[in-house]
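A protein chain is absent from this complex, but the other protein chains hold their places.
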Amino acid sequence: MNRINNQAVGNGLTRRSVLKGAGAGAALLSAPGFVRYAQAQSSEPIRIGFQCHRTGIGAPYGRWYDRVTTAAVELINEAGGINGRPVEIIIEDDGTDAARGSEVVEKFVRQHKVDLIYGTLFSHVVVGSAPTAGELKVPYYVVSEGYHVASGKLNRYCVQPGITDVKAQVRSVAPWIASNLGKKVTLVYPDYAFGHDHRDYFRPAIEAQGGEVVAMIPIPPTETSFTRYLPQIPRNTDVIYHVMVGPAVLTFVKELGEFFGRGGPQLFGFIDSLEAVDLRSPGLEFLEGSHFWEGMPRYAQADMPDYEKFYRDAVGLDENGASVNDPRDISTAGHMFGCWETLYIIKQAMEACGYRGPQDREAMIEATEAITEIPAGTEHPQGRKIFDGRIHQVFGEQNISRVKDGRLEVVHRTSIDDGRYEPEADYTTMSF
Amino acid sequence: MGFGPYFLLATLEGLVSAAVLALTAVGLSLVFGVMRVVNVAHGEFFMMGAVLAWWCASLVSGNPALGFLIAFLLSPLIVAGVALAADRLVLKRLHYEPEATIVATIGLLYIIQQLALTFYGAEARPVQAPFDWRIQLPWFGYSGYKFFVIAAASAILLAVWFLLRRTNIGLIMRATQIDREMAQAFAIPVDRVYAGVFAFGAALAALAAVLIVPIKQAHYLMGQDPLLLSFIVVIIGGLGSLRGTVVAALLIGLSDGIISMFFSPTLAKMLATLLVALVLVFRPQGLFSPGGRLVR
Partner (left out) sequence: MTGPANRKTLALHLAFLAGLAALDFVLPDYHHGVLARVMVLAVFAMGYNIAFGYTGLLSLGHAMFFAAGLYGAALPIYHLGWSVWPSLATGVVAGLALAVIVAALALRTAGVAFMIVTLMFSQVFHLTTLYFTTYTRGEEGLVLPQNVRRLAFPGGEISLASADTRYWIAFILFAAVLLFTLALVRSRFGRALVAIRENEERMRMLGYDVFASKLAAMAVSGTISAAAGAAYAVLFGYAGSGFASIQYSILPLLWVLLGGAATVLGPFAGTLIMFYLIDTASSHTTAHLLVVGVALILLILYFPKGIMGTIRDKWVRWLP
């Protein structure tokens, strides 16, 4: 790791030595925000900083991530906490903004003195916050679905053990699409890094199945009307693969319906398009019979295992994937399980390394890297997973569901191998 | 699809966005033209209109046309009320000083956004169109409601033109815009005119939002783009010219869609934006600025 040489700047007097000696800071300590914490006691809680998208475009996810986090932490604490210590969640809003995310990471470590940070979803916030996490040497457990962690471009403190990444997801669905829907695919994707990932990973995957991408339609950022792009879809398309995010998604589907009417190619979408959106919304009738990738089923399936029911009850989901308190409050079921599972991995890693405090952060990361098999169960209700410690990324099964009578029914579950790819990096060789 | 039908589709889509943009921009043009203040919260009035439309529609079950009608009548009124309150409480106290108004309206923007986030929520919610009519043209299907939007917006714009050009109220507004001191000398209650114009501008934005919300959805961040676009339209069209605003809205609404037929979308947006910038560089007064008069 770099050695910090202070000799070039400053006069040899580091701020730390002055702070120890001088009492000048005492006056400032009484002002709000300058909080001192008591000496650590053995029952001192484990403090987890939850970087939440409370405002900004990620806000719908942030709400549900919050609920799932609360539910999981309650259960963990009821069962005795981690190493006998209760878990405390401290939430900060990052506004779904990369710069603010970096500031919030600093706030967590330097003001709230958390043990680790967790819970970020949107890729740009993760990538913006990661450098700060690496500098402050704080474990950063993200629930993001982006390929950024696995790419090796972040740092050894960044881990994604609770949710699969987009590269694996895209590769997993290609075989099923090619054999069930068709081989000629038109991709409709946002002209963002996120959309480019879909484009770049899907193309080789479908070609490996003997398929072909006949057209690629990038939609520019902040586009709110899609009709004018629809004519670019070639007549010989078998499948339209769409992954729109953001509030414009409903418009996209409605306009697809208006444009094609009853005819038209098969549709395959990612549930990202419809997270927190009611499938029975007017205009979405066009989706009947189409298929979606789901990280975890929104609707309660007939053959649902007990542990999945347990999870759904704990987080307050009714059988339509909406809140039990408000049937119009649709959840982000396809992603939020990642929070639950990540928290349990945190618990597992902390118990494996006997975590006592920030001095054990590196050990915690190493303990996480050592995890391989993750069996399905109440701690991992989405399903069985395999963690690859080299790229800090977990691999799992994906669901492909069909819209039937306004509900999503899982018709296929991909295997973990369907999505696996050769690791492009190895964090374990990197220093802390 | 052949070039002809593609072009037709792009044009239709352009007309829809131009229609809504024109309404929003006219509202801004009045505020900017008469009061000479930059209202950064204009987009939030638009958003409020959409959110209130959703709320009105949700009060009524059954025929969506009824909900839409209520929204159409009620939403602009409520938004106008909020704008009036903002004017009386804040803008008037700042004496409409341009720079201070910018900060104050940014504050207003944050407040309205937060209220929407807290009481309406973070997700985008659809509103049902008053009627469901899909027109099947030989090459593609199209929503009948979109034609309605174009027609309704045109009708409202005509009504606004009539108001400004042929009524006393319009005369008073134009007088205040041309020369505030002179208007005061003629016993025109300038403060009340300002309040009225601010409210009216906000109401127009809300009306535009009510029209568009069955097509797009109501979302608490949806005000940002309309704000930017309306500003651009107002300046390109020429300050103080209603006709200029409408023409500029048409130009911008149509060009975006048509240019994107030929280039990749991001590149198309870049080119369209550059084009607009260069129009201004070489004709800074805008296309139609009559230099001080509100309506030609």
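Think of it as A and B in the order they're written, each chain with its own count starting at 1.
Just so it is clear, a residue touches a chain if its C-beta (ideal position, glycine included) is under 8 Å from a C-beta of that chain, and two chains touch if they have at least 3 such contacts.
Here the structure is a predicted model, which means the values were calculated and not measured.
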Specify the residue from the set B:L8, B:L94, B:I150 or B:M261 that touches the hidden chain.
-> B:L94
Option touching the unshown chain, where A:E145, A:D165 or A:D191 are the choices | A:D191
Had the left-out chain been drawn, it would touch subunit B at residues 32, 40, 90, 93-94, 97, 99-100, 102-104, 106-115, 117-118, 224, 228, 231-232, 235-236, 239, 266-267, 269-270, 273-274, 276-278, 280-282, 284-286
Per the touch rule stated above, subunit A touches the missing chain via residues 1-10, 13-15, 18-19, 22, 24-25, 28-29, 32-34, 54-55, 92-93, 97-99, 102-103, 106-107, 110-111, 123-124, 127-128, 130-132, 134-135, 146, 148, 153-155, 191-194, 196, 220-221
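Everything that follows uses one rule, which is that only the chains that are shown with their structure count from here on.
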Subunit B partner, complex, touching residues on subunit A are 55-57, 59-60, 62-63, 191, 218-225, 227-231, 246-251, 254-255, 258-261, 276-277, 281-283, 330
Could you please specify the touching residues of subunit B with respect to subunit A in the complex?
-> 1, 5-6, 9-10, 13, 16-17, 64, 117, 121-126, 128-129, 134, 136, 140-143, 215-217, 219-222, 225, 257, 260-261, 264-266, 268-269
